[in-house]
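Pasting a structure here, questions to come.
Omission of a single protein chain aside, the complex is shown with its protein chains in their original locations.
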Amino acid sequence: MLSARNQFKGTVKNVKLGTVMAEIVVDTGNVEVVSIISRGSAEHMTLKVGDKVTAIIKSTEVMIEK
Amino acid sequence: MLSARNQFKGTVKNVKLGTVMAEIVVDTGNVEVVSIISRGSAEHMTLKVGDKVTAIIKSTEVMIEK
Amino acid sequence: MLSARNQFKGTVKNVKLGTVMAEIVVDTGNVEVVSIISRGSAEHMTLKVGDKVTAIIKSTEVMIEK
Amino acid sequence: MLSARNQFKGTVKNVKLGTVMAEIVVDTGNVEVVSIISRGSAEHMTLKVGDKVTAIIKSTEVMIEK
Amino acid sequence: MLSARNQFKGTVKNVKLGTVMAEIVVDTGNVEVVSIISRGSAEHMTLKVGDKVTAIIKSTEVMIEK
Partner (left out) sequence: MLSARNQFKGTVKNVKLGTVMAEIVVDTGNVEVVSIISRGSAEHMTLKVGDKVTAIIKSTEVMIEK
């Protein structure tokens, strides 16, 4: 169990690889979630379009707009 | 327009105030999003149950689990 | 109103685009603020030198050195 | 030398201690910077009003609003 | 498999609970790692001294000092 409380299940819709970083777009059904991770992680996980994944966010990283 | 690409509209379901921090639970219809902000911000925005808000997350803060 | 309490108004001084990321340098009058966002956000906002912008930082991301 | 590129020199204007966290307000001359750190760090550094400090922010934590 | 590449196995040495936040000290053998998570997460995971845990950090959150 991971302490990070925000977890969104979805499917990888796009993977863009740079030299150092990677951008992963996850379709969660209602909304798209964009994640920026290292290219090394994306390759180690062999992330590709269609993969079932969970986007995870620590609650201290979530802001509120009203 | 804000550079942070992950924005989830919802309704405040719970506000818990500590001395320094505040925890805001936002019901986005499908999932709950938990946000930790400063108590000062929560008070300045007069956040309360029922408020229409947007939870916002910078994409570099989103991890992927597969 | 956004919960993030640190907001610095300024003018975009430089934009450097990578494949995935972008570096934005903001001149705030007294100091320069460097922001790293996704290239996708920079393009979506059509950020360019001379734009009037605000650099925004969540207070939990600020460290103190003494 | 620290990799974090955003460094704002100033004077501690207020310290608020919670059980776990601490809020430090730094007057940088032009703007106030609000920092949330652990109470443990604030005590270890014996942070108090009037201290000369530097507020430090990693550039990946800075968003842009236009 | 989680994209966050920094993972340190250890044993919980101390748990301090505030109203909103919790501080967890993890003994990893060589060094202590301090983690600040929400009290809600600490309670949901029933974190207590002696628990075998892994401290996890996204690589974009790691700074370098030289």
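A, B, C, D and E label the chains in the order they appear, each numbered from 1.
The working rule: a contact is a pair of C-beta atoms (placed from the backbone, for glycine too) under 8 Å apart; a residue touches a chain by one contact, two chains touch by 3 or more.
Treat the numbers as computed from the prediction; the structure is a model and nothing was measured.
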Chains on display which the left-out chain touches in the complete complex: A, C, D, E
Contact with the hidden chain (one of C:2, C:26 or C:64): C:64
Interface with the unshown chain - residue positions in chain D: 1-5, 35-38, 40-42, 44-45, 56, 58-60
Touch residues of chain A, complete complex, unshown partner: 1-4, 18-21, 38, 40, 58, 60
Hidden partner interface residues of chain E, rising order: 4-8, 23-24, 26, 29-31, 33-37, 41, 45, 47, 51-66
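Assume only the chains that are shown with their structure count from here on.
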Distance from chain C to chain B - Cα centre to Cα centre, in angstrom: 21
Per-residue overlap in chain A, given as positions that touch at least 2 other chains: 4-5, 23, 34-37, 41, 45, 56, 58-61, 63-66
